[in-house]
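Missing here: one protein chain of the complex. Every other protein chain is in place.
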Amino acid sequence: MMRRGLCAGVVSAPCLAGCTGIQTTLGGAGADDTSFIRLFATFLVVCLIMYVLVVGGLAAALANRKVLTVESGAHHESSPWLRSALIGWTVLVAIGLTGLTVASFFVDRSAAARAKHPQFHVKVIANQWWWDVIYMTPDVSQIVHTANELHLPVGVEAEVQLQSNDVIHSFWVPNLAGKQDLIPGRTTDIQLLPTKVGLYRGQCAEFCGIQHANMALVVTVESKVDFLRWLAQQRRPAFAPATPLELAGYRYVTSRECSSCHNIAGTPASGQIGPDLTHLASRRTIAAGTMPMSPGNLYGWVADPQSQKPGNKMPTIGLASNDLHAVVAYLERLK
Amino acid sequence: MSSHCRNSLAAMAALALLAGCDRENSDARGKPFGETIPSTSPDTVFPGGQKQVPLDPRLAAYGRNAFAIAQGQQLFGAMNCVGCHSHGGGGMGPALMDAEWRYGGRIDQIAQSISEGRPNGMPAWRGKLTDQQIWQLAAYVQSLSGQAPKDAVGSRAEELSNTPPQTQTKREPVLPSDSAQQ
Amino acid sequence: MKAPAKRKPRKSERVMRDGPDLTGGELEARLEATWSRPKGVIGWLASVDHKEIGRRYIITALAFLAMAGLLALHMRLQLMLPDNDVMTPAEFNEAFTMHGTTMMFLFAVPVMQGVQIYLTPIMVGTRAMAFPRLTAFSYYMYLFGGLFLWAAHYLHFGPDNGWFNYVTLSGPQYGVGKKSDAWAQTITFTEVAALAVAVTLVATILKQRAPGMTLARMPIFVWATLVTSLMVIFSMPAIALVSGLLLSDRLVGTQFFNPAEHGDPLLYQHLFWFFGHPEVYIIFLPATGFVSEIVATFSRRTIFGYPIVVLSLVGTGILAFGLWVHHMFATGLPRVGYSFYTAASMSVSIPTGLQIFCWIATIWEGRPRLQVPMLYVIGFIITFVIGGLSGVMIAAVPLDLQVHDTYFIVAHFHYVLIGGAVFPLLGAITYWFPKSTGRMMSEAWGKIGFWIIFLGFQLAFFPMHIAGLMGMPRRVYTYPAGMGLELPNMLSTIGSFVVGFAVALFVANMVLSFWRGLPAGPDPWDAPSLEWATSSPPAWYNFAHIPAVESRTPLWDSKDDFPVVQGLRVDDRELLMTTVISASPDIREPSATPSIWPFVSAVAVAVSFIGSIFSPWALVVGMIPVAIALTAWFWPKLPGPYAEPQIT
Partner (left out) sequence: MRRILIGLIAAVILIALIAAVLWTRTSGRPTQNASGTAVNPNKAIAASAASPPDDGNWTMPSKDYAATRFSALNQVTPANVVGLKVEFTFSTGTTEGFEAPPLVVNNTMYVVSPWPNNVFALDLTKPGAPPKWVYKPNPAAAAKGVACCGPVNRGASYWNGRLYLNLLDGNTVAVDAETGAEVWRTKLADIQKGETITMAPLVAEGKVLVGDSGGEMGVRGWLAALDAASGKLVWKAYSTGPDKDALIGSAYRAPYAQDQGRDLGVKSWPPEYWKIGGGTVWGWVSYDPSSKTIYYGTSNPGPWNQEQRPGDNKWTAGVFARDINTGQARWFYQSTPHDLYDHDDINEILLVDYPVGNGQRIPALIRPSRNGFFYVQDRRNGRVLSAKPYGYINVYKGVDLKTGRLIPVPGMEPVAGKVSRNICPASPGAKDWNPSAFSPVTGLVYIPHLNLCQDMGVKNANYIAGTPFVGADVKMYAGPGGNRGLFTAWDPVAQRKVFEIKEDLPLWSPALATAGGVVFYGTMDGWFKAIDARNGKLLWQFKTGSGIIGQPISYRGPDGRQYIAVPSGVGGWAGAIVSANLDARDPTGALGFNNAMKDLPKRVSAGGMVYVFALPK
């Protein structure tokens, strides 16, 4: 049914720079996404054939400049073969559609079948405009809590449990698999089987409020060894402040506004409402993908988050400059 | 009220009842607010007969702004106020939806109670919340007793049904509370 | 306001009927007096003439098209470059919501219904709609709904949660202020208007066809109107229910959509999309009606396979109700259920495929004249089929899970809505403009306008397929650089401005042709259907004598010696009712005279609706003026002296 050569060729034509992007459905870094590309190629071929037939028929009809013998006899009998052409066209359309339906059904079934035995579980809870990520290990004391970041071992089936704390969001990492909504009051799930090591970007795909556009998460697919090393690093409590500036930052963060919302394991700050900051500096982006992680961006973000991501829930504290330096220094420490 | 809104209102005499220009603007771009929490307490005797403390201008900005009240509602849950005051009915803390106010029911007094704390167990939130958040909380608290306009409040939250909808509760008077306790 | 002053029939005068002894100028002068309306503003507001109301619908809808179009251009400016700040996120969210809501509820459905109101009576050969005052009332409800939405937008409480305003985001907690109420109440206005129009259209088509116009001889556009009106009647109640439930959740704290109290956000989505999908076919089927009429006229041949096209229309209308869940493939419902909806979504493209075959066969059999309406038909076929095929793609679950809520979907529905409905609409306006104004639109500017909009459209919306596949979600006010989205977005922005320019060109062509277009005469295109038997623009009473029809193409078969029916009253408004299937004459029915009361009722209902989003008491108190206005509206007219007409 699907000839790999033709499909790959056909697919690559329109994909321009898309194939190698970090957030594209044509990336093919996950089992679901590769089956998507194959099915999409099949559909594209069938649809192109149908389209050529229609437009060709139209062009032929327009070119057929025959002069009618009877003056304005609008009622003359239609040529007999048109009737058979109509039946042929109907059969062709029906067969095409049935074939496509069956193809899509089989792809759907194989994805569902594979989803039966996931090796490990991650729970992702969506909030207005950031992702809470919890690695659910059987031993509860080894649970890892992080935010806006998902690490997956390559070749291992992961089941991602999806919940929402407020409105409907949609978890979508195009390079790996299709999207799945996160609906308040329900628990949906999605199975990811990453096949290519690399860095991918996912984004919320269901309109969820003023900052729907800046609700992204970075997905790192790595080898099993790297993954376990990362998991162990995430389990360690936060690094203690080393320099006096970091100590001043530590004192501010763990006693003032920051501790009302954020949790830094091993310190008095254990707010559960905002993203977990225990290993903030080891992440690649700030504020759910709004900007890449860098000291400069950290300054901009902590000083006035409302101007970086207007309408988000982090208030503008109006820090004095020395407090700002201290806080950023301490946050840099939280590798 | 921005001038742009005022003349558009004049133009739309037929839709006058829709005057809600300031009810909705969310002013998302939050510049660091120079907000400070007032320290005066109007419900007391002023030796020498000083007249009543004027109502704080921020009442319009927060007390009647739907966005501020909604943010206040989320903070009321997130900062564990529900733990003591439930949804206005009270528990460890006093009820906030009735007419009795031990430390003053005006929005600036409520903001002061939140910021400074009160002797009978109300924690002081200055330094733990920004002044803007404290004003938003005060806006929500005074809406619990129906002080806020009906078109600026939500009827319910997405949680266990509790109090009757705020859009329908009648406006409670603000009375000093004759607290029996010391 | 009393009904317009009417001459009291003098005792001696026999009741005047049209018949052999009353013909020509004398008859037309009397009919003119009976069917015209009083002058002045009150007269304008009291008009119940289907042509006036139809024209008002179309002009108001085109105005909303222009306003929503400007919003679209503003959004395209914001999306032209990554991390752009032409608009703030709040402005952008309100812009795309107003664009979507206005296009779907204030432009697409009303303009189609406006054209249907205008054409149906003169196509089926009658003098007025079945319920003329209800039609007038529906226009004012639609107008007030549109004005209310844009007033809310102007007063900073326009909706900003997308045109379908999903729950818990639009619920009482996260939908802050009155924005979602404004959206929901606008829906209440427009669905009341749409239901009223649908009811009058169905009654007019089934009971007031010219004698002899059996169901098998009805023009295809009238079939399309019948099917769309029945779809409106069956689908609008779903959106009425869901916007009502949302309003009651938001205003009096009911728990319909509160997930905690076992309400369900997906209940909202099911109810909305049960209306949502038929809605897009309500917009598309009238367009297929336009195409069938234009193809028949400009190929100088009756439509090929008339029964097949009619059955396809009915088939699409029925199937449209069975596939709404393909909008919810990502919500985690059981996968087996989804495969039923994949099959249903695929099957709905079969009837449309058949129609396309019949159109092409008609062109093949006929001698096509490539004038502007025909160009739009060709543009329609080329564009819509791309949208139809991308629709087949997103009917498959694995594909939809990747491209749902991305710009691939935005491309798809613009192809099927602009390609599928706006192109045929522009063709239809060019086609029926002479009938409505008596003047031709400029053929040269028409052709230029067509090529600009056709190419501009492809430039604007084809790159969106690529942007969607490359990971650009819907409704994002910006996107980061370096994801390969810069080029598609830039092309789309340029294309959208070209389309904007082309629409402006078309409107200019319309306005200028209104005064300086070539005079058109009754039948400039030598078309087969009945409306071309009236003058251009048609008189108040449409037909001096109600025609009798013997074939599908009356004008082609008996151009001038028309068999007609006589005996209708001349001194009072009277219509001939015919039986449903065979359209044989049945009874004579008085038709309502112009009245200011539909307008007053609409004002009272509007005030009550708008007030009800601020307090439920507005509904209670508001019903009193509504009751008074309706009573005056339905106040019975004293029956005049009657005598049996002779039917010759």
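Each chain carries a letter (A, B and C) given by its place in the written order, and its residues are counted from 1.
One rule holds for everything that comes next: a contact is a pair of C-beta atoms (placed from the backbone, for glycine too) under 8 Å apart; a residue touches a chain by one contact, two chains touch by 3 or more.
Just so it is clear, the structure is predicted and the values come from calculations on it, not from any experiment.
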{"item": "Listed residues A:Thr34, A:Asn165, A:Ser282 or A:Ser307, member touching the removed chain", "value": "A:Asn165"}
{"item": "Residue of A:Ser79, A:Thr98, A:Gln119 or A:Gln272 in touch with the missing chain, whole complex considered", "value": "A:Gln272"}
{"item": "Interface with the unshown chain - residue positions in chain B", "value": "77-80, 82-84, 86-95, 97-98, 100, 119-123, 128, 159-160, 162-164, 180-182"}
{"item": "Contacts of chain A with the absent chain, listed as residue ranges", "value": "125, 136, 139-143, 145, 163-165, 184-187, 235, 237, 259-261, 263, 265-266, 268, 270-273"}
{"item": "Interface with the unshown chain - residue positions in chain C", "value": "259-262"}
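In this section, only the chains that are shown with their structure count from here on.
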{"item": "A-C against A-B, pair bridged by the larger set of C-beta contacts", "value": "A-C"}
{"item": "Cα-centroid distance, chain A relative to chain C, in whole angstrom", "value": "38"}
{"item": "Separation of mean Cα positions, chain B and chain A [Å, integer]", "value": "39"}
{"item": "Multi-chain contact residues (two or more partners), chain C", "value": "88-90, 168, 174, 259-260"}
{"item": "Where chain B touches two or more other chains, by residue", "value": "26, 28-29, 158"}
{"item": "Of chain A, residues touching chain C in the complex", "value": "14-18, 21-26, 32-33, 35-36, 39-40, 43-44, 47, 50-51, 54-55, 57-58, 60-62, 64-68, 72, 74-75, 78-79, 82, 85-86, 89-90, 93-94, 97-98, 100-101, 103-105, 107-108, 111-112, 128, 162, 166-168, 170, 172, 174, 177-181, 183-186, 188-189, 201, 203-213, 289, 310-311"}
{"item": "Of chain B, residues touching chain A in the complex", "value": "26, 28-34, 74, 78-79, 127-130, 132-133, 158"}
{"item": "Parts of chain C lying in touch with chain B, wherever the complex brings them together", "value": "88-90, 148, 151-152, 154-157, 168, 171-179, 249-253, 255, 258-261, 610-611, 614-615"}
